[in-house]
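Heads up, this is only part of the complex; the chains shown haven't been moved.
By written order: A, B, C and D. Residues from 1 in each chain.
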């Protein structure tokens, strides 16, 4: 993604002022800028520096679009439940900014598996799939079994008790009996987007 | 299960001779006897004492049937792969000895989910379901989402790497997003049978 | 439980407004509604939308009762200490809304085991038992040893230090030497109720 | 225990020859000697050097008694199952060699709790209790709740699956809701004996 985003700003552990300075410097260079895990409070400072910055509250992203990239193929972002939305939207909006077309297939977890089958056409049209799921993360295996396309699996920390902060979904996805599944860190929506994007581009020189 | 089996013999950590003595004493009382995690070597000693004892090599069980119990309803035993068979057969044969009717639905893991859907009728006819799965254990969630019957989930130690001896499937099953699922210990086929049997009997006085 | 509750609302990670909208939509369909892990603050918003909604502060539940279900058999909810009450009440009130009869057997932990034996009659009359215990969770084994009925064991996160957020009670319950015990996730009172209810109904067609 | 055993030989990681040399040197000094986790093979070498050495196969101990110690009070050694015997006997025989009186209360685990209550008199007569239990280790809490005497809890590695080599019983015992319970390492029968013995002697000057 270095071509598309020279740098991505991970907000936690930085002050709003530090973020605003970096954001402004990158925007001034004419590139698209992306800040992840941002809060309303961070955005208040950033927008003073960069007027056309946009805050995406669900995705917790601040973005500014300075140039358009060539269309880069279709990615399906699939989630198990509504609590997985912040991570899924972090992935989806990041991808859109990079030029990918995103199809959102949300709330199709295995407790009501017919909802997933209703969306089979969308699944089949994607070049890459990102599956975002917490709790037991079974959705990644089911989707991986249905498609021959590469699947990027994102465990989320959604759950409680023996979920141990996302460990449950993480281990599920690593031990999947389906083929063609690669796993990224717990809650790492941006990382999933970056991997999916590099796959879309892998055929290009 | 105290009514059905006064005692069940867990073989590991006992000598073949010790096992044969206990087995013989119980059989002499006229009850059905069950020894779990038994080996060929143990059976060689037991059959000298109890002529009509039977060894089930896949299930690793030694049984002797001294009396028949009333039929106790239908239990489906469902597995993800062929490597889960020893645990599944431990459950199935235990149940049959207790008087339950067992339907085996094997090798229907989520990597090829159509095989599961081919068996929906069998699933719907069971009063209780036992789901046996290793690796990521996603099958318990999928089955739990398809049925309103109680599901007994048995994680197996089948797998390698980040499977950590069955931890992966165990956490999956505990964090299931489906309702009506109770979990027993890793590889505990007999325990699953005992719980399923107590459920079959729960309506009786 | 799909027949009884088309959907149950898990509150954490949703705004009061989102919860109120879903709650209202479900209530308007004439079904009983259940929201778990709710706070006073959530209830303040929900009751504006649904006048006859009720808040149960100990159980952290919001419920509305739109229709009665047929009586469904007796469930004993057993706890080790008073700190386990929130989880136990989440189970008990959920069950009552589903039509089950609930007997509460509270504060009978193994440190003073005579209190448990004082309640043997109640234990023997239940068709299913739910045992809720934190710290070392030994109560599930003791109850499991006393009854031939199915036991749903709920580990709680009550404790500190080497309790590791409920891991201690969870492992205890999974490794129980008693038969007929199925385990649900740490603090999962509603899940225990749903499993117990499916057991009560398992004899019905 | 320095007064009683100047040194105790832990066999694993030492050759039979090394063990025999140390054993002989200590015996020649006229003190009682104790070698733990010993095998038949080790004993074959030791008995060539020390004619009156005794091998205890269940306890996996080699002992030689060179002098008698004053009687030191009564210790009850309590076990949940028969698989806990090696650890229990390691504790019991060590204690007897130190001069303590040992009452064995074996196979009284919580799955059949009436067997424990049959032995209440023995429990009440002991000055210290050692409780040896694997799997879920609930017995330590039940015994701890029944007695005001100090309880030394020894988790064993007996079990499988989510037992994780004794972790389950260890965490149970550390999180006990009973008072007056101190825990030693998994399978540490000798350590339990040494602690119980120091308690018996704590009133002496």
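FYI, a residue touches a chain if its C-beta (ideal position, glycine included) is under 8 Å from a C-beta of that chain, and two chains touch if they have at least 3 such contacts.
Since the structure is predicted, the reported quantities are computational estimates derived from the model, not experimental observations.
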One sequence, 4 chains in place; the complete complex in the file has a copy number of 8
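As a working rule, only the chains that are shown with their structure count from here on.
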Whole-angstrom distance, CA centroid of chain A to CA centroid of chain C, is 35
Taking each chain's mean CA coordinate, chain A and chain B are separated, in whole Å, by 41
In chain C, the residues touching two or more other chains are 167, 170, 174-175, 179, 185-186
Contact graph of the chains (line, ring, star, complete, other): other
Every touching pair of chains is listed here as A-B, A-C, B-C, B-D, C-D
Per the touch rule, the chain A residues reaching chain B in their complex are 80-81, 109-113, 135-138, 141-142, 144-146, 159, 161-164, 167-169, 171-179
Per the touch rule above, chain D residues touching chain B in the complex are 82-83, 158, 160-164
Seen from chain C, its contact residues with chain A in the complex are 10, 12-14, 155, 157, 165-167, 170, 185-188
